[in-house]
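Every protein chain except one is present and positioned as in the full complex.
As written, the chains take the letters A, B and C, and residue 1 is the first residue of each chain.
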Amino acid sequence: MLTTDAKGDRSKRPNQQLNQDVYVHIVERNEKGIVITGTKAIVTGAPYVHEFLVMPSRNMREDDADFAVCCAVPVDAPGVTIVARPAGRPGEKPEHGAPLFSRKYGQSTGVVIFDKVFVPWDRVFLAGEWEFSGDVTYNYATHHRHSCIGARAGFGDLLIGAGVLMCEANGLDPNKKANLRDPMVELIKITEGFYACGVAASVYAVQDLYSKTFMPEPVYSNIGKLLLSTQIYDMHRLAHEVSGGLIVALPGADEDHNPATAATLAEVLRANPDVPYDKRIEVSRFIEDLSASYQGSWYSLISLHGGGSPTALKQEIWRNYPVGSKVELVERLMERGVLAEDNRAITKNKQPGRCCDAGCSQPGQQFMVPLQEIKKKSV
Amino acid sequence: MLTTDAKGDRSKRPNQQLNQDVYVHIVERNEKGIVITGTKAIVTGAPYVHEFLVMPSRNMREDDADFAVCCAVPVDAPGVTIVARPAGRPGEKPEHGAPLFSRKYGQSTGVVIFDKVFVPWDRVFLAGEWEFSGDVTYNYATHHRHSCIGARAGFGDLLIGAGVLMCEANGLDPNKKANLRDPMVELIKITEGFYACGVAASVYAVQDLYSKTFMPEPVYSNIGKLLLSTQIYDMHRLAHEVSGGLIVALPGADEDHNPATAATLAEVLRANPDVPYDKRIEVSRFIEDLSASYQGSWYSLISLHGGGSPTALKQEIWRNYPVGSKVELVERLMERGVLAEDNRAITKNKQPGRCCDAGCSQPGQQFMVPLQEIKKKSV
Amino acid sequence: MLTTDAKGDRSKRPNQQLNQDVYVHIVERNEKGIVITGTKAIVTGAPYVHEFLVMPSRNMREDDADFAVCCAVPVDAPGVTIVARPAGRPGEKPEHGAPLFSRKYGQSTGVVIFDKVFVPWDRVFLAGEWEFSGDVTYNYATHHRHSCIGARAGFGDLLIGAGVLMCEANGLDPNKKANLRDPMVELIKITEGFYACGVAASVYAVQDLYSKTFMPEPVYSNIGKLLLSTQIYDMHRLAHEVSGGLIVALPGADEDHNPATAATLAEVLRANPDVPYDKRIEVSRFIEDLSASYQGSWYSLISLHGGGSPTALKQEIWRNYPVGSKVELVERLMERGVLAEDNRAITKNKQPGRCCDAGCSQPGQQFMVPLQEIKKKSV
Partner (left out) sequence: MLTTDAKGDRSKRPNQQLNQDVYVHIVERNEKGIVITGTKAIVTGAPYVHEFLVMPSRNMREDDADFAVCCAVPVDAPGVTIVARPAGRPGEKPEHGAPLFSRKYGQSTGVVIFDKVFVPWDRVFLAGEWEFSGDVTYNYATHHRHSCIGARAGFGDLLIGAGVLMCEANGLDPNKKANLRDPMVELIKITEGFYACGVAASVYAVQDLYSKTFMPEPVYSNIGKLLLSTQIYDMHRLAHEVSGGLIVALPGADEDHNPATAATLAEVLRANPDVPYDKRIEVSRFIEDLSASYQGSWYSLISLHGGGSPTALKQEIWRNYPVGSKVELVERLMERGVLAEDNRAITKNKQPGRCCDAGCSQPGQQFMVPLQEIKKKSV
């Protein structure tokens, strides 16, 4: 899926841009379909997917109607240009020291330029219905944030596993060394802490009446994403803390077969008598690849901004959180009578079906504030 | 329930203490029951419960067998002395400005001294079976930590509700002021972040074959408790940040009816034209009561140490986390053959039923490392 | 000194308030002096100082001229009313268990109401010169923040000393226990970390040409205050972490002389064989007094908001920091030619005398951005 437009001058709305191609928009409609033009800027996986799901990147107003477009486009459709750097390190081979992770699993984020791309009606899901633009964006964003939690918990698993392997290779046992066990537990706390938000978002997911699909609970989805966004930098720090400084002093792969140094390095850079040098260097390079390389930094940055920046996540948390129900609770404890509530900014957001006699919510029941009903399309 | 013994000299085991009454222990056994003596040190709710569930506070060795005792004792059993400060502020009345929360809901933590207290056999659950002592302790601790998560999330609800009420009384709308909305969202993030760990601990709870009760998943229970333990201080900070400094300059309740000042204060300490002075001062005192008082600090301290200090929580997380499964995952990615694993410290803890072809775990399935089987009692 | 006005409706300027007494202002001028009326809201030490230094709490505009007033007023001047709670715990005595710190050193923050208070001209420093209002406020604020750093470092000293005394009384040595040494070092790191900002603010202080007094460097003053503001809550947490849970289970002072419990408590609540019970309980109450009491919370709140909220501190840091010099540095590294800089928001703030050939600044030399020159008074 691709949502983020190039955006151009951020103080202007889509239809006000001097160069309107900074947003994808409809330039022609005919009986067979629509024709779109414009630029999507941060598209993860662009060069290696089958089809793009083009979506609006923000809510639109009536004069932005041409920009309210959602459709599916094959990557090789005429008029599509993808600009991206290679994913991972495809040319490198393990025998030349290519990192064992990135040579297989690297990712790439590209810019996709649409120049008069034709899309037939059966691949068009939104074409001018600007009132739905915000909803489509936020529903998508919630799913994206929810799935991002699982993805980055998997990244945490890799750092946890590689971290203890490095401790072992260094001849140190976190069970016995508090200064290694503490950061290992911190790494686990962070990883499982945001993963738990993903679990809660699933537990309180609500099924859509029509599509029957489930919408993850948005507050937990956004909190989980916010926690991983900012803490992925801490995860790198903790992995480095337990690994030690060898990672940056690591001889390059070209030394592995250098007759002048290979034998000596294998002797003197061994720490744990049970772990041979080549195994130690392998784990060290694995951690370097995950957390101290272009690819490693890519994971941080895409975790921070992909699917919404911290600012966007915080806005969504505030927008969806039933603050009004907490206000009611406190007012009840203060034995205030029911206040006239019209125009009270702080009691607008209330949780449905809570603060009743029973009080508890149940899985499947709507947990936070329901999404605003979509306003009827103006005619 | 009461577990924490007075402990005495912490470098010595129970049976090595000069004064053995620093731990509760069995001093007599007869056909009707047992007689216990000793001191439990941090007993929340001691003065206002019906019955004490006395439990061991640590794992025991064979020579500590007399200290491996678990039983139920009515609070008014002969030989029981409770030493505690009053809960909340029972004597104060709202018309005298007594805080609306603590005068009703205050808590108290006491010391309970047992001096030859008789317990009939039908109230005795453990009496000398030292091998089970650690298990009883840790099962109890896991439940305690799990329930603590819900309790403190409720405390978070109060701070969230009171925080926005204070903003309103100050005439400021967090919706429009980023410097208030940001700490409010942070408060929500912390509260719902650790609550989510409680949800995950419930989802992955495992049913006991015999008692049919559910054991919350221990890793998530401990992470949730660890997050609330340390972040409750941040919660106070954030509530104070949004509330402003009035809380500490707040005139005392005796001014409310002081003819020399009451009218003027009501005039000049009003901020939002829609919120009268008495409502503003009421919210301010509510927050003071929750977070800037003896009772407020009690919540912090009991959150930090109650049910296990941060050190104890971290040990449990490490003890239960399937680090070995993460090691396996990384070794598979590094294409290592299966290593001989005897004596590898880092692969002892593995997750049952994971790293299979399907890979995923399901609610109800054991998620983390299973508890160690209890060793047969030595005879 | 007292600056913070009651403020009233925060969306309105001083002269727009319905009740103008929410700010202190001049109501009469005559040949002998001025007469002031209004309310200052958060005045630390109000009941036990000799004289108030009344100052404006914000920058003023021309129509706020009557509110631009700075003068000295004896606490017992006719028309002054102080509303405050007692400082510390004056009535309590040590033999009744009164905390050894607060019964001597408690503080109090009050509201001060001025009702037609006459101030002779020789005690008036500003009376209507609204253009200087912002400057007076910010100069004062910088000094306040700088001195606050030293005050709170002293509070840190108390927590550090009391923390290790509690460890000793518990029979535990931080030298040997990493789980106690780590939070102790963290406490030291925080305390000395913000104290260092105070040192730097002194080193780079600039002498005023006319008064010959020194103005602490504002960026470091504000950073130090910001660090202590938010981290004082962490300091409480760390002191509690090393102290253990006894603090909240602590028998009250009335038990000290209770014949039914005193002897037993003295026996069973002893931990370190070298530290008698009364010494242990004394340290425990000292920490409770500092960090788990009304007075303890007062220190947190006044640290957070006294002398400027975090938001105010951040604004001052941004306003004074030579961001423009850092931009120049990066542009030089990027080998950009000199750009036309008119209207560039990011290069307005530059450091005088830096980015020269020598580059380094010296103590006494202006370090950050110089304060804006005061605009000539409009006539």
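Definition applied: contacts are C-beta pairs under 8 Å (C-beta built on N, C-alpha and C of every residue); 3 or more make two chains touch, one makes a residue touch a chain.
Being a predicted model, the structure only gives us computed values, none of them experimental.
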item: Contacting the left-out chain in the complete assembly, out of C:Y220, C:Y233, C:Y277 or C:Y299; value: C:Y220
item: Touch criterion as defined above, residue of A:D208, A:D234 or A:E335 at the omitted chain; value: A:D234
item: Touch with the omitted chain, as defined above, among C:L100, C:A151, C:V206 or C:A266; value: C:L100
item: Footprint left on chain A by the chain that the document does not show; value: 4, 6-11, 18-19, 21-22, 38-39, 41-43, 81, 83-85, 109-111, 113, 170-172, 179, 230, 233-234, 236-237, 240-241, 244-252, 255, 260-261, 264-265, 267-273, 288, 291-294, 296-298, 300-302, 304-306, 309-311
item: Hidden partner chain, residues of chain C it touches; value: 94, 100-101, 157-158, 160-162, 164-165, 167-168, 173-175, 181-182, 184-185, 188-189, 192-193, 195-197, 199-200, 203, 219-220, 223-224, 226-227, 279, 282-283, 286, 314, 317-318, 321, 323, 326-331, 333-336, 344-346
item: Residue ranges of chain B at the interface with the undisplayed chain; value: 178-179, 182
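In this section, only the chains that are shown with their structure count from here on.
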item: Distance from chain C to chain B - Cα centre to Cα centre, in angstrom; value: 33
item: Centre-to-centre distance between chain C and chain A (centres being mean Cα positions), rounded to whole Å; value: 40
item: Shared interface positions of chain B, touching two or more other chains; value: none
